[in-house]
Structure formats: C-alpha cells, structure tokens
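Of the protein chains in this complex, all but one are displayed in their positions.
Residue numbering begins at 1 within each chain, and the chains themselves are lettered A, B and C in the order written.
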Amino acid sequence: MTIPKDKMLEMLHFLMLSRRFEEALTDLCRIEGKIPGMMILCTGQEAVGVGMVAALRPEDVIITNHRSHAHLLTKGADPKVLMAEIYGKRTGCNKGKSGTLHLALPEIGAPCTSTVVGAGPPIAVGRAFAQQYRNEPGITVCFVGDGATGEGSFHEALNLASLWRLPVIFVCENNRYAGAQRQEEHTRIENIADRAAGYRMPGVVVDGNDAMSVYTTALDARARAAAGEGPTLIECKTYRWRGHGESDPQLYQPKEEIAAWRALCPVARMRDAVRARGLISAEDLKAMEARVETLVQEAIRFAEESPYPEPHEALEDVYA
Amino acid sequence: MTIPKDKMLEMLHFLMLSRRFEEALTDLCRIEGKIPGMMILCTGQEAVGVGMVAALRPEDVIITNHRSHAHLLTKGADPKVLMAEIYGKRTGCNKGKSGTLHLALPEIGAPCTSTVVGAGPPIAVGRAFAQQYRNEPGITVCFVGDGATGEGSFHEALNLASLWRLPVIFVCENNRYAGAQRQEEHTRIENIADRAAGYRMPGVVVDGNDAMSVYTTALDARARAAAGEGPTLIECKTYRWRGHGESDPQLYQPKEEIAAWRALCPVARMRDAVRARGLISAEDLKAMEARVETLVQEAIRFAEESPYPEPHEALEDVYA
Amino acid sequence: MPQLTMGQALNQALKEEMTRDDTVFLAGEGVGVSIHDNPMLPTAGLLKDFGPRRVRDTPVSEAAIAGLAVGAAEAGLKPVVEIMFNPFFTLASDMIVNHAAKLRYLSGGKSTFPLVVRIKSGAGFGAGCQHSHNLEAWAAHCPGLKVIMPATAADAKGLLKSAIRDPNPVVFFEDMMLYFAPGPVPEGEHLVPIGQADVKRPGRDVTVVTWSRMLGVAFKAAEQLAGEGIDVEILDLRTLVPLDRAAILASVRKTGRLVVLHEATRTGGFAGEVAAVVMEQAFESLKAPLRRVTGPDIPVPASPPLERFYIPDAEQLVKAIRGIL
Partner (left out) sequence: MPQLTMGQALNQALKEEMTRDDTVFLAGEGVGVSIHDNPMLPTAGLLKDFGPRRVRDTPVSEAAIAGLAVGAAEAGLKPVVEIMFNPFFTLASDMIVNHAAKLRYLSGGKSTFPLVVRIKSGAGFGAGCQHSHNLEAWAAHCPGLKVIMPATAADAKGLLKSAIRDPNPVVFFEDMMLYFAPGPVPEGEHLVPIGQADVKRPGRDVTVVTWSRMLGVAFKAAEQLAGEGIDVEILDLRTLVPLDRAAILASVRKTGRLVVLHEATRTGGFAGEVAAVVMEQAFESLKAPLRRVTGPDIPVPASPPLERFYIPDAEQLVKAIRGIL
C-alpha cells in the first residue's frame, strides 16, 4: 500500500515534534527544580505512537501509559498544555494535578493515561465497550509496554475484548525492557504477539521503528475493529534509547545495543523515506523543522510564564 | 504405557471413594442445618483429581480450589477429618475454621485450598519455588477450573513459573462451566491448553474422564518438572454433573448434555477397565466397594459424634 | 406500601433506572444467567427484561469488570457492575481505587466516572473468610469514592437509584442476609439522598451509630432496653462517604453517649472515624466513654458456632450500652 503524501508528511511532523519535545524535556529536567517528578521519555520509539495514531480518526480514542508523549502529540495534544502540565502549572491540561505521568486529554480522545502498569487494557475494554454499545464509528487503541503484558489485567482485558469482539487494538510497544529487566528476564516468549492466540485474537509483529509499517498495520487492525471483527494485538519491536526515566544511568543497557538501535532512528528513517520519495523539498523540510522548533519553544515559554496553581486548588475536582 | 495393577486398583479405590463421599454429602446437605455453607462437589470429574494425584509422590504438594474432594482424598486425606471439617466440627482438619471451602492439610502435602478463583496458581508458584530453592525432589500441582483461567493471577503465575522453570504442573479441570457461564461465554478459545504457548510452556489436552490418560499425562509432566525442565499446563476435558453448588438448580445446563456426560462416568470407566484387564475379581470388587462404604460411613459417624468448637475458639490461630 | 425484601427492592431500583436511562447497563459474573433461581436476588430476571446488550455476564475477571466500568463511565455510560463477594474487592481494587476514584482528579475535573460497583457483603452463610470480609472501611478511606451500605429495603432502593444517577463512582455494599429481609418499599420514583444518615429510632439516653445488617441488632437491643426504661437512639448512617457528620453530632449532643456498632472487624474499622469525628466536634457533650461493638479481630470462621461468635449480637450491644449508663 502506498501511504498518501499528506499522511507521510504528517507522520514526519509528529516524529520530529515528539523528538524535539522530549529532547527539550531531557534538558529541562537537568535544571534543578524546573520539572517535578519523574521524567519518562519515549525517545527512539516514537514511530510506534506516531504510526499508530496517524491511522486513527478523530472519533477514535487512545488509552496510554507512562510513556505517552508521542501518543498524545500525534493525537492532537497542544504542546503548550502538555508542557505546562509537565511543569505542574495551572494552565496544564489537568491544572497541575496529573503531571507528566497521567496526562489526560478527553477533548482529543485521550481520556486516560494510567501510570499503573497494565491498567490501560481493562479501561480500554470499557471505552471500546461504550463505542460498541452505542454503535459509534470510533474504536479504541491501548498502548502497553512489553513489561505490562506480565500483569494479570492485560490478560483479563484481552480475554474479555475478544469474547465480546470489542473494537479495540492493543499495541504492545516492546522496547525490550521493563524497568531494568530485559524481556528475557520477564518472560520466556520471544514475541509478545504470540499471546494473542490464547484469546483467539490476531497477533501481529511489526517493526516498531518504521512508522510506515506501524501505520499500515494499524489501518488493517482499525478496519477489523470498526467492522465488528474484534480486537487485534500488535507488537511493535523497538527500543528505549534513554533510561527508564531520566534519572536512570542505564547501567544494565549494553552500550553497543543502544548504539545499534540509535542507528535505526525512526525519525531519520521517515525523513529519508519522505526525501527519497521526493515528497518534500530540502527547503520545506527546513521549514517543517522550524515549525516544530517553534512549537516546542512556544510550549516552553507558555509553561514558564504560566502560574502555579494556588495550593487550595488541590481540593477541587475530587467529586463532580 | 501399561499402568501397574496396584496403581489401577488404587485409582479405582479413590474414584469410588470420592464418588461415595460426595454422594453422601449430596444427601447430607439436604438435611436442614446439618452441613453449613455451600456444598460444591466434583461428582463426574473425579478422574482428573484421582489420575493426577495418583501420579504424585508423598513429597509432592497440591494446591487445590473450591472443588477439592477428589484431590484431597487421593492425596491421602483421612475422610473422617475432612467430613468433620465439612460439618464444622472441632475434630475437622482445620478445627471448623475453614469448612468445606478451604480444607487445608499440610500434613499430606495439601497446604492450601483457596476458594478465591485463580488464587491457587501464584501460591503454587511460591510452593514450587521453595522446592527449587532447596533443591527438593518434590513438585507442586495446582488445580484450577476453566473459569479460573480468566483471572489475571493465572496469567501472572504461568508467566513466572515458566520464566523460572519451576517444578509445577497447572491442571485445568475444564468442566465446561464457570458458575452459570458456559466456556464459550467466558472465553473464545476452545482449548485452554493453547494458552500455554503464550508462556513457552507445553500445553496438553487430555480426556478428563479417563483417569488412566490423566495419570500417564501427569507422569510425563511430573518427570519434566522434576528434571528441571519447567512447568506444564494440562487441560482435562470433563463435565460437572451437578450444579455449581448443591443449591444450583442447573437450569442453564441442557438435560441432554448432562445425560451424555453421565454416560461417560469416570468411575464406571475405570471399573470396566480394571475388570476387562482381569485385575480384580467380582468378589474383590465387592469388597472394595464395601471398604469404601465403610470409610464413608465411619467418616459420617465421626463427624456426627464430634463436638462443635467452643465459640471462643474462634479467637485462636490468627497469629502464630 | 408494598412489602419487598431488600433483594427485590434492589431489583426494582435496577429495573427502574434501566428503563429510565438506556446508558445504564449491568455487568458481572452471573448477573444474567445465574446459578441461583431466586427472585429475591437483585439481578433476577433482568436479562430476560433487558436482553444481553444491557445485562452482561462476564468471565471470572474482577479487574476487567471494574476496568470495564471505568472505561465505559468515562465514555458517558452508567455501568453498574457487581463484585460477587466482598473479599474479591481486592481484585478489583486497583481499578476502583487508583482509577475510578482518581481519574477525575487527574483529569483536572474534565472527566466524570458515574459508575456503581455493587459488592455483596456480610457473614452469616457459613462460607468462611474468603467469602465474608466486610471492607467498607477500605472504600471509605479513598477520596473520590462515595460509599453506601444500606440497612433497609426502602433505603436500598432509594440509595441505589441515587447512586446510579450520581456523577461519581459509588461503591455500594449489599448485605446478602438482608436480601431476604422484607420491609415497606415506596413504588416508583423513590430517591434517598446520598450522604444523609437516618434516625431510625429516636431516643434520649444513648446514641447507637450503625449501618447495614447491624441495624436489626440495634433494634433488638433497643427494644430490650426500652423495657428497662433506657431509651436508645439509633442512627443509621446509610452512607459512609460523604459522612453525615451533622446527624452524628446532633444525636450525640442530645444523648451524650455513643456506641458504634458494625459487623466488620474492630481494628481500623469505620467506627474509628465516627469516634474521631465525635471526639473532635462534640467532646464537651460526651458524658461517658465510647463503646465499639464490632466483629472481633479474626477472619470470619466457617463453623456455625464460630461464625455466630464472630457476628456482633444484641446481647453484646446491650452490655456495652449498660456499661456506659
């Protein structure tokens, strides 16, 4: 399948945006007191979120996890409100209550980011159930890590989703590590996608550093889901360039392994593909880069200039 | 493989004992106030427990569930202390604290009967871990129903057991129902054993009404476990003749289905096999039946004549 | 007024709300096809009435059941899910406590989670501690949840209807022994507001604060003591969160004496919260020490005499009351 030019450029944009957004975060969180809490980045794995979400429609919903930036940006999150939330500012998408770990943007179909590993799938089942119940055209996509597939909730959710043929796609972003545990230290199977058979669900393995492959695979799964044929488990093989979080010195990740995967950069790969197909001029590419840079800088400025919430605002929003 | 005569007779004995023990319970729990709580029977599925446990050694451990009578009797439980516990008497194996649902007999290697569906597997993992840790010759067997395989704990336990190559056998006693839900109403897969592949574990399907097949399959799995080759998932296809519990009017179980499975009676099947192979005379069979009857009647008498615990004994045994 | 058991009253509430609002659906293990054939049970007959779209039997997967509710509620449906026995709240607790209760807050108030988790509770049927373990105090210690535990058939109906209409996650504990206890139940639109305690028996001498099945024990003790001229006020909390502090304080200010009665085990039970509220805000009115009458700090045992020993009874309550008069 040939991916239309617009889609290719859209994906390139979001790959670059995610990358730059996170590079900025890497720098910012080195500055004492600037960014509270943990800083968990998807640098190197952006093609999974970008390719997946690029295949979705506005009515589709994503349920994401602690490594959410590429997912959310591609779904249409305003970098400003994301950045402000990450800063803990009142103008953040959640008024400073969630921070970077639970960014929630129901307005763009990203209502739930849970940092409880494995919690996404049951919630995604509920979200997809609502779509089926009301006969809505949308579907739900749930992102989990490789480690998350060890949680019982993953299993319960896949079983139920398959049983009820819910319009949901489970995307396993296999970056080879769950915390400091390598995949072979948390499970004996090689392909997480093989678990799908245990639920009579299709399981697909895809190159998670190739946004185009992810995109076309996602389109197929989306079509199945929307047609009432039920869920799909897509495993995207990728790699976490950085530590689990920014405070992780990565002592357990072999240097050569990191280097090998850096050579497979998903952003460069897309850029090269776009260039090779002549979809963008060198000039336009520059302009795109500049646009991305502006977005990131504006986001930072917005976050910097925004006020913190007043302490007593902590008491709001518990009950409706 | 030819099963030795002694083993055949042993299995026949336990099949008959389990059946008669439970037939007595069926009658007893019709008498108002005699047996407290729920009455959950394995009538019709005895070959699973009997065949499986007959393949074990004294040092092996079983972790069972709410449908435990055949498992425990075959492992060597004294029918008297079981019956007394079911009655809620002080002389019961757990002083009346557990009742029929949580019969615990660590002295025969049956330390834990959990009635929380799916709770057995993680505990079995721990028990098997201890065997591996101390380099003991024993292995652990964990019984679960088909419905239990829908619980997240089942998944977590199988993953961990396989990862650490623990000496454990997971036995799925697939009686086609989880409560009132038929198998196809709780999962889309046909063979629960197929889930084993999701953990890189062998999965085997066996005729659960044939104690001999269960026995030989169990021997193989036991050998693997004991040799350090890791866990096996064995699915035994069988059927629950009675309701989920004795108060269940079985409205959702088609009458023809029950009749068809009754025709496959595991006790009769073994009796016929033993007779056909000339392993027992008609007279000796009669004597065996009489022995079983005596055991059951003695158990009932013991339970009837035993005192209830004193109320304040409820306060004992919380802390060590 | 018609007499219904609490199970029938709950059934009526479900039926009425499902009829009123197509977004209400039920899910749980056996909420449709059941191993019971008993019209007294809350979900009896609903599959027949509303069909399999609205009444969903599930696999034995408590985390998925609760997660289903969380996700569907965010989407604007009104899930009413069932946890078969209170101890299995544990298995659903991540979804309820870390998600249903917190996701609204984490969204900065953008999302709501209008779901109800019905939890079958209570001891008394001989099944032991893996089926009987009252954990309402756990739910009450979790901001973001509302917690209801009714004692009468009418309150059960009125509160369940309110719970289903509430925009917040509600944990609704139902005592299974009460399913078979009859009482007058108003027909049709009967709503009991969440967060209002109810003086079930006005009295002068001592306040008994209680909820759920223990209300019957309180009445029994009160009747006995009435014969001796002791006038017991019984306050049925009905809702633990939000707690009707005003009602508790008003009663204690009147009587000057407080006994808290609950079936759950003592240490860390919700009686402590009631005690603390009174000690903070009605200290000067107190004429005597607090008494708690609760289950002892043991798992619920199976054998009948042991289980009876576990469950608080009128005799204990009478003794406790006498001790502070």
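Here is the rule we use: a residue touches a chain if its C-beta (ideal position, glycine included) is under 8 Å from a C-beta of that chain, and two chains touch if they have at least 3 such contacts.
Only a predicted model underlies this, so the values are computations on that prediction, with no experimental measurement involved.
Trainee: Of the chains you can see, which ones touch the chain that is left out?
Mentor: A, B, C
Trainee: Out of B:Thr64, B:Asn94, B:Thr149 or B:Gln253, which touches the unshown chain?
Mentor: Only one of B:Thr64, B:Asn94, B:Thr149 or B:Gln253 touches the chain omitted from view, namely B:Asn94.
Trainee: Have a look at A:His102, A:Arg127, A:Arg222 or A:Lys237 and name the one touching the chain we're not showing.
Mentor: Considering the complete complex, A:His102 is the one touching the chain left out.
Trainee: Looking at the full complex, which residue from B:Leu9, B:Ala104, B:Ala197 or B:Ala273 touches the chain that isn't shown here?
Mentor: B:Ala104
Trainee: In the whole complex, not just what's shown, which of C:Glu187, C:Glu223 or C:Glu280 touches the removed chain?
Mentor: C:Glu280
Trainee: For chain A, enumerate the residues touching the unshown chain of the complex.
Mentor: Within chain A, the residues touching the omitted chain are 36-38, 88-90, 92, 96-102, 114-118, 147-148, 150-152, 178-181, 185-187, 243-245, 247-249, 251-252, 308-315, 318.
Trainee: Would you write out the residues of chain B that touch the absent chain, in ascending order?
Mentor: Within chain B, the residues touching the omitted chain are 61, 63, 92-98, 102, 104, 106-107, 111-112, 114, 116, 119, 121-131, 133-134, 140, 152-153, 156-157, 159-160, 163-164, 316-320.
Trainee: Need a quick check: the contact residues on chain C for the chain that isn't drawn.
Mentor: With respect to the unshown chain, the touching residues of chain C are 87-88, 90-91, 93-94, 97-98, 101-102, 105-106, 128-130, 133, 135, 137-138, 140-144, 241, 243, 260, 264-265, 267-276, 278-281, 283-284, 286, 288-292, 296-299, 301.
As a working rule, only the chains that are shown with their structure count from here on.
Trainee: Among line, ring, star, complete and other, which one matches the pattern of chain touches?
Mentor: complete
Trainee: Between chain B and chain C, what's the gap in Å when you average each chain's C-alpha atoms?
Mentor: Here chain B and chain C have centroids separated by 36 Å.
Trainee: I'd like the Å distance between the centres of chain A and chain B, where a centre is the mean of that chain's Cα atoms.
Mentor: 45
Trainee: Quick check on chain A: which residues sit in contact with 2+ other chains?
Mentor: Within chain A, residues 152-153, 156, 159, 163 contact more than one other chain.
Trainee: So which bits of chain C are touching at least two other chains?
Mentor: Correct list: 58-59, 61, 63-64.
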